[in-house]
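One chain of protein is taken out of this complex; the other chains stay put.
Naming follows writing order (A and B), and every chain is counted from residue 1.
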Amino acid sequence: MRWTLLGLATIGALVSSVVLGPAAVPLGDLFRSDIVWNLRAPRALLAFLVGGSLGVAGASLQALVRNPLADPFLLGLSGGAGLGAVVAIALHIPGPWALPIAAFVGALAALGLVYRMGLIGGAGGALDPRILLLGGVAVGAFAAAITTAIVSLADAAELRNAFLWLWGGLSAASWDSVLLVALYAPIPLIVLFAASRPLDLLALGEEPAGYLGADVAAVKRRVYLAASLLTAAAVAVSGVIGFVGLVVPHIARLAWGHHHRALLPAAFLGGGALLAIADTVARTVVAPRELPVGVVTALIGVPVFTLLLRRWTVA
Amino acid sequence: MSALLELAGVRYRYPGATRDAVAGVSLSVAARQFHAVLGPNGSGKTTLVRIALGALSPLEGRAVIDGQPAAGWARRALARIVGVVPQREDNLFPQRVRETVLLGRYAHLSLWGRERPEDHAAVDRALAACDIAQLGDRWVWSLSGGEYQRVRVARALAQEPRLLVLDEPGMSLDLKHEMGLFELVRALVDSQGLAVLMITHDLNLAARFADSLLLLSDGRPVASGAPAGVLTQEIVETVFSWPVAMQTIDGRPQMVPLRQPKESPA
Partner (left out) sequence: MRRLLFAVLILAACRPDGRTAGRQAQRIVSLLPSFTELLFAIGAGDRVVGRTTWCDYPPAALSIPSVGDGMPPNIEAVAARKPDLVVLYNSGPNVTAAQQLERIGIRTVLLALNRLEDLGPAARTLGRLTGLEKRADSLAMAMDSLLHQPPPTSSTSTSLAFVVWDNPPIIIGRGSYLDQLAALAGARNVFADVTAPSAQVSLETIAARNPEWIAVLSDSAAPPSFARRREWRAVRAVREERFLLLPGSLFGRPGPRSGQAVRELRALLERNGVGAQHAAPLHDRSRR
């Protein structure tokens, strides 16, 4: 029953993304419209893929670090991506893919740093999730500081616009970017889905999980890397879209509990549907102007999150 | 009967420590045997169990499980033979009893496959063996300490192990539940032929229920064997640095700690 509802919500979100928009396209012309096929359709699909990736990454990370407040962007990736993007703009690196590639490289650099910090006992050691969290915050703050320094020293007007990009937006969506993400995302997604049962075990603690048969060190490594790679791609393609990775797993848990074999797919569909809806709202609510989609997800996410918190404190 | 778990002369020192955590310890547990490891705090009991389970590699000596070196076992394969009830566990997320016991089947499940009828049957058997079948649908957070401990034992049993290892299972349990737990373990050994290794603080219960004791002090073995031979007054008083009186109940030694007389000023 709940899967049916989720499926309907997903289809509804995708359809409304394609049908609704600031440009009035009559329903009859929908299939012939260039705007629908070359702008709205890829944008809806990209929103779905990015939102789904963030939902799964968030759910996995919350299980990995055993902290329900974990968000994919706590790992310093958004700081690294922002720094990469700003450097690309400040150095006037040419090419239509300069920004996403630079952001991706920046995110990977942050990932590498935090990963190395999280390895206790040197290069052969095991990941300590608490250090991952703290290291992520530190690396993110450091990257943000350098970013601000660059912005203050370089051409101000262009870099102001870089911050708008950072706030999250799917305006660069095209069939090219959809194809890229559709080819890239399945691999980390499959790795995470395969780790569903070990993540269930991890909820008991690392020692008990190991005794029940999980290869804890390998699971931590794989989950962290896969979730980070998903997030890095999401940031590269669409900037920092907050709250999806944090809130969608909690909403999904209300219906599917902590059984990750069901939770992760539900988080994927739910995250995808949420971002598609948020993007439609961002495009239509102040038409012809457009809100940054990160603003819409925050405006939706914060009240939902508050409600969830109240549920927990009451229970 | 061949030993399922065997430690021979193991020695281990934690990196950066000045003393060995354990030295010269040997232990052998076979099916239908209940071994208890005793000793004051810091005597090396937990270290010994970690070596036994392959989590630590001994600097000297051998740790062997079912004929293979303990450290060489893959986690998943080991979980099909050895069920562990560790000292600490926190279950962050709310769960029902059946679900948490079902986690014990992980080592028997394939990567993508669903839980099969035989997995659910194993859970049923485990719940029944621990006498908590009626708790199956209860939320774990609503259980008493004793009930929760039985759930953890059931989860270990769901692994269908041949060896059960328990680390201080009776800690923070009240009298009734602690007795119940020891009775449960004894029954599992007698009826299902499990091998059991248990670390415990409780000398008296270990003496009453276990077949064989190993008493450690400062990482070194002080005495091992049948309870009567291990828990003698001199040995207990030396190891635990406290005066005791010994009694015999059901043929097993029981120790009664004496009150320390107050030093009267001369």
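Here is the rule we use: a residue touches a chain if its C-beta (ideal position, glycine included) is under 8 Å from a C-beta of that chain, and two chains touch if they have at least 3 such contacts.
Because the structure is predicted, anything quoted here is derived from the model rather than measured.
Student: Can you list the shown chains that the hidden chain touches?
Tutor: A
Student: So which of A:L99, A:A143 or A:A185 would be touching the chain we can't see?
Tutor: A:L99
Student: Just the residue numbers, please: which parts of chain A touch the chain that's not shown?
Tutor: Considering the whole complex, chain A reaches the absent chain at 21-25, 34-35, 38-40, 42, 94-96, 99, 156, 158, 161, 164-165, 169, 171-176, 283, 287-292.
Definition applied: only the chains that are shown with their structure count from here on.
Student: Using mean CA coordinates as chain centres, what's the chain A-chain B distance in Å?
Tutor: Their C-alpha centroids are separated by 44 Å.
Student: Any idea which chain B residues touch chain A in the complex?
Tutor: 53, 55, 74-76, 78-80, 82-84, 86, 88-95, 99-100, 103-104, 106-107, 109, 111-112, 155, 159
Student: Which bits of chain A are touching chain B when the two form their complex?
Tutor: Per the touch definition, chain A meets chain B at residues 66, 68, 194, 197-198, 200-201, 203-205, 207-208, 210-216, 253, 257-259.
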